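With one protein chain withheld, the remaining protein chains of the complex are depicted in position.
Letters A and B mark the chains as written, and numbering starts fresh at 1 in each.
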Amino acid sequence: MGKYLVNLKINNIPVSVEEGTTILDAAKNLNFKIPTLCYHSDLSIAGNCRVCVVEVKGQRVLSAACATPVSEGMDVFTNSEKVRASRKNVVELLLSEHNADCTKCYKNGNCELQEMTSEYSVGNHIYLDLVKDKDKILDISSPSIVKDDSKCIRCQRCVRTCEELQAVSALAVVNKGDHQKISTFLNKPMHEVVCTNCGQCVNRCPTGALVEKNYIDEVWNAIYDPDKFVVVQTAPAVRAALGEGLGVELGQRVTGKMVAALKKLGFNKVLDTDFTADLTIMEEGTELLTRLKKALVDKESVALPMFTSCSPGWIKFVEHIFPEYLANLSTCKSPQQMFGALAKTYYADKINIKPEKMVSVSVMPCTAKKYECDRPEMRSSGYKDVDYVITTRELARMIKQAGIEFNKLESERYDSILGESTGAAVIFGATGGVMEAALRTAYEIVTGREVPFTNLDIKPVRGMEGIKEAAIKIKDTVPAWSFLEGVELKIAIASGLANAKKLVEAIRDGKATYHFVEIMACPGGCIGGGGQPIPTSAEIRKKRIEAIYEEDTNMTLRKSHDNPEVQEVYKEFLGSPLGHKSHDLLHTHYKPRKRY
Amino acid sequence: MENNILKKVDLIFDNTCDPLVVVDKVLAKSPDDVILDIIDSGLKGRGGAGFPTGLKWKFTRNEDGDTKYVICNADEGEPGTFKDREILDKVPEKIFSGMAIAGYAIGAKEGYIYLRGEYNFLLPMLNKKLEDFNRKIKAKNLDFIISIKSGSGAYICGEESALFESMEGKRGEPRNKPPYPTVSGYNSKPTSINNVETLVYALMICKLGPDKFKELGTKDSRGSKVFSVSGDTPNPGIYELELGMPLKEFVSEFGDGDTKAVQVGGASGHCVPRKHFNDTIIGFEGIPTGGSMMVFNSSRSMYNVLHDYLEFFTEESCGQCSPCRIGCQQLLKGIEAIKKGEKSPIYIEELKRLAATMKIASKCGLGQSVCNPFTSIVDNFREEIIY
Partner (left out) sequence: MTKIKHLIQNFSLQKFKKGGQKMSNVENLVKELVKIHGKNRNSLMPVLQGVVKEEKYLSEDAMMAIAKELDLSTADVYGTASFYTFLDTVPRGKNIIRVCKTITCHMKGKDELIKALEDALKIKVGETTHDKQFTLLTANCLGWCHKGPVMLINDEIYPETSPQAALEIIEKYQTSTKK
């Protein structure tokens, strides 16, 4: 259905746009930038910060450009005297309730309010300071997210994120009038509520009110400690985004530069989470086939569909919201935690370092990983398997702190062992990636042939849609898996917890049946993780995804089971997938938590 | 209370007619003709905003869709206004009938009364009468049923879109407009939302014909209006008066001989000082009002009056939009700081500029109207505010 074109004028320039377009977007077409704060392209329209007000001829009051659709003959002024005066006053007002100690703020230099201040309100603060209990309202209870109400400007982006993208609603607007604020159920500390630590709110907070809890100093201290041996692992999605914070063009992979930088920072060994991503495929793929066998051959009752378990935000979501589906989660730990467990056992032994001297650091696109590494389930090496998790953003900051000119670095390679990986591992960073990697391996185990897709690219599971489904017919199996002959393997993929919720509800209500379901807590998968560079948008996430698949395409090894180091670790240490050692080190179970 | 009702006009509280007879009369006409009568009468909303009622009905009727709603806004919360309570108490059937007529005109099958929580004591009586009324309407084969939803103490829910949010079980935060309620109101369906008093006038117009109504008032302000009179007056209470009256006449009727100012339209309205009594008309051509008339004599400190209003708005702002949430606090704390000498008197100019911004940049009528009392009080009683 074609849409009507609407003719209007913006700053006296005629423009025609589709019916339903907002003034904000129409102005963008003409390259007039209207400032915004509460607006975010991923979220519904709030229209509450009033920074984007514009003058529409004939209207008594100004209109919020983000919330007002164009209409025929409209005469809009984005920069009139009234508009500028109002905008300046609104920015001043926001500053008056904002703890504007910018030099002390973690977001100094990456704050939308600060940026706006430099445009609209230089120096003189007109109004009275309204910030209540400065420094006394910091919530540091969560291992992932720090909430500082004194910096909050009530744009409600976090609330909308938590509700619309994640279906968690751990954050809500509470009270009204001068007492209105963003808070939790009965103002409880963040670690006591249903927060999944996904950090999507952090990605969208325009100020320093919601930031990741940073472990930069802890990591520096470990590096400086001569008695410690510090190993670092880097997640697949980090390499696709780290550059953004360091002056590299969006969408450029920086794998080699990142490794070089980590070595310069002083880490003793620079290793790759991709290695354990490959290992995860071996374990999880085998687990899936085992579950199918139990169901189809042994006629045992077994939880299907099997859900992936790589995303710690998703894990906590299941614990809170769908505890009845805990058995459906793959028992595999996430690649980060598999890595941690191996680092302080197999690896420590191999390189002859005492595990108690080893500090295991991971660089993740994720804030929930900070929580994950603190879990009691994650100490199977006898130590804390992963000691510190830093996000992509924290790594960028450390690189800046060290005065490393990132752009000028020569690429370097990961250390061996635990540094080798395949294309199947790197695509873990994008939604659908785990599924694709698993299929590449499982299909080959079952049929002895490669997956029937050109270049191994399983296109149906790729793309940015929140929920994807596909089916693969299994034909000509090898004898050991003959029970799968003719079976149509049904799979689904969801990213963003709101989509995950929809998908699980469809399964629960019998509206959909699958064998295997991949779920990532964050929109677009890990490349859109809560620890990735700010800002985020669909466009940015798309570029990162492209970078991820490009890396896959360029790898010589594309299938997890081809990873020679993975083959080696089984031969030398683990035995076989789902074997006894794997069970002890690489698998775990989770417990229900209260939703209400 | 009877003795307080000065019956200059007697339409609203006139109890001599059976409202259901009027409903019968309306049902004999086409919905379009009913709407034409209301448009012809020139009736404008009596809640304060003054939107032409007939047009509101017409717009709602013209929307596609089977589900439409009639909502009676009984969330009267404007300081100085108490006339809707009196109407609800005295002539509830007339309100119900007005709603049924609106329902017939726009094609709605459901009507709701959003009653402010402060008036919960009326609930048992209203529910009883409503049960009776719904039965009678059903007997007339009109597919229309009314129920009551209660508020819980939030002034802002009188704002129509905030009221819908509240009815939908959410925080009473006003929505972005457009879309307007006639297109997307309660449950995102076309909704005609009218004030209590407006619905009764609609009924009376249907009874008497638009011409009778037009005989009252002026060209720009047709008909009469129920006024809530309070403050320094020997005769506080509720009065139905013709619109378009000069304020001077009102003061000579209701003042105590020492009236220094009248706040017209409640806390969100305008403060008129003595020197402007002569040239102020109460009506849409002058100062419009939802009916609140607060009279102040010379013993009153206008600083206290303004302070009281600002405190009210600071607490009752929904808090979502920055000009209103922060602006109210700044105005309140600002006049306090000037009074205490912490800010110089010229800071009042800054606050006036702020109020002007709130008037044009706030999301809804609450934030937009704070400027009215602020500027009119500060401009007319500057000395009282700054010294």
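Some observations on this one:
The rule we apply is simple: a contact is a pair of C-beta atoms (placed from the backbone, for glycine too) under 8 Å apart; a residue touches a chain by one contact, two chains touch by 3 or more.
Predicted, not measured: the structure shown is a model, and the values here were computed from it.
Across B:30, B:120 or B:278, the single residue that touches the chain missing here is B:120. Contact with the chain that does not appear here is found for just one residue of B:29, B:109, B:149 or B:353, B:149. In the complete complex, the residue from B:13, B:82, B:284 or B:303 that touches the missing chain is B:82.
Summarising the interface, chain A meets the missing chain with residues 163, 168-176, 183-187, 193-194, 595-596. As for the chain not pictured, it touches chain B at residues 4, 76-82, 84-85, 116-121, 123, 149-155, 166-172, 187, 228-232, 236-238, 267, 292, 294, 300, 304-305, 308-309, 312, 315-316, 318.
Here is the rule we go by: only the chains that are shown with their structure count from here on.
Of all residues in chain A, those touching chain B in their complex are 45-51, 53, 60-62, 64, 67-69, 82, 85-86, 89-90, 93-94, 96-97, 126-128, 130, 153-154, 156, 173, 175-180. By the touch criterion given at the top, residues 154, 156, 171, 176, 178, 314-323, 325-330, 333-334, 337, 343, 350, 353-354, 357, 359-363, 368 of chain B touch chain A in their complex.
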